[in-house]
Structure formats: structure tokens, C-alpha cells
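Moving on, here comes subunit A:
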Amino acid sequence: MKEGLTFVMAVNLIIWCGIALYLFILDKRIKALETSMKEKE
Partner candidate 1 sequence: MPQTKSVKRTTRTESSTYLNEAIAIWFRDMRSEFRTRYALNAILMFAVTTLIAVSFAIGSFRIDESERPFLYAVLLWIILTFSALSGLSRSFVKEEEAGTIDVLKLSARPQAVFLGKLLFNLSLLGALGVVIVPTFILLMAYQINFPVFFTTMIITGCLGLGAGTTIIAAMIARASGRGALFSVLSLPLLLPLMITCIKGCERAAIGYDSAGWPEVKIAVAYVIIMITMSLFLFSLVWEE
Partner candidate 2 sequence: MFTLRVSDIGKHYGETLLFRNISFELHKGDVLAITGWNGAGKSTLLRILAGLVRPSAGAVEMFFNGKPVEKESRRRFIGMVAPAFSLYDELTGLENMEFFATVRGLSDGGDHCLDTLHRVGLSDHAGKTCRDYSSGMKQRLKLAQALLHEPPLLLLDEPGSNLDSRGITIVEEIIAEQRTLGVTVIASNEKREADYADRVFNLSE
Partner candidate 3 sequence: MVQKILLTIWMAVIIVAAFLYTEAAVGFPGQTSRILFFHVPQSWVATLSFLVSMAASVVYLAKRKLKADHVAQSAAELGFLFCILATVTGSIFAKATWGSFWNWDPRETSIVILLTIYGAYFALRSAISDPDRCRVLAAVYSILAFVTVPFLVFVVPRITASLHPENTMNPANPGMDPRTLTVFLGSLFAYTALYLWMLRLRIRILNLESLKVRDLFRGRGGGNPKTENEQPRMKGGRAQ
């Protein structure tokens, strides 16, 4: 039983890392755009 649970947990963890990574990248790109927009001001 335990292995089944750990497997599912592992899958979830991987999915979560993917999501978090995507959010961090998006965050950085938006910040870059915002600063470039501000310079144009």
C-alpha cells in the first residue's frame, strides 16, 4: 500500500514543481517587461 501512495505522491510533487517553475519564469518575464515599459515612460 505504501509504495502506491509514495508513487502517487511523487507524481504530484513533480507536477507541482513544474507548475511552480512555470510561475517563477512567468514572474521574471513580466518583471522584465514592466521595467522596460517604465523606462519608455
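In this section, contacts are C-beta pairs under 8 Å (C-beta built on N, C-alpha and C of every residue); 3 or more make two chains touch, one makes a residue touch a chain; residues count from 1.
As a selection rule, all candidates are chains of the complex that A comes from, given by their letters.
Since we're looking at a predicted model, the values are computed, not measured.
Undergrad: Which candidate among 1, 2 or 3 is in contact with subunit A in the complex shown?
TA: Looking at every copy, the candidate touching subunit A is 3.
Undergrad: Which residues of subunit A touch candidate 3 once you look at their complex with the stated criterion?
TA: Where subunit A meets candidate 3, its residues are 1, 4-6, 8-9, 12-13, 16-17, 20, 23-24, 26-27, 30, 33-34, 37, 40.
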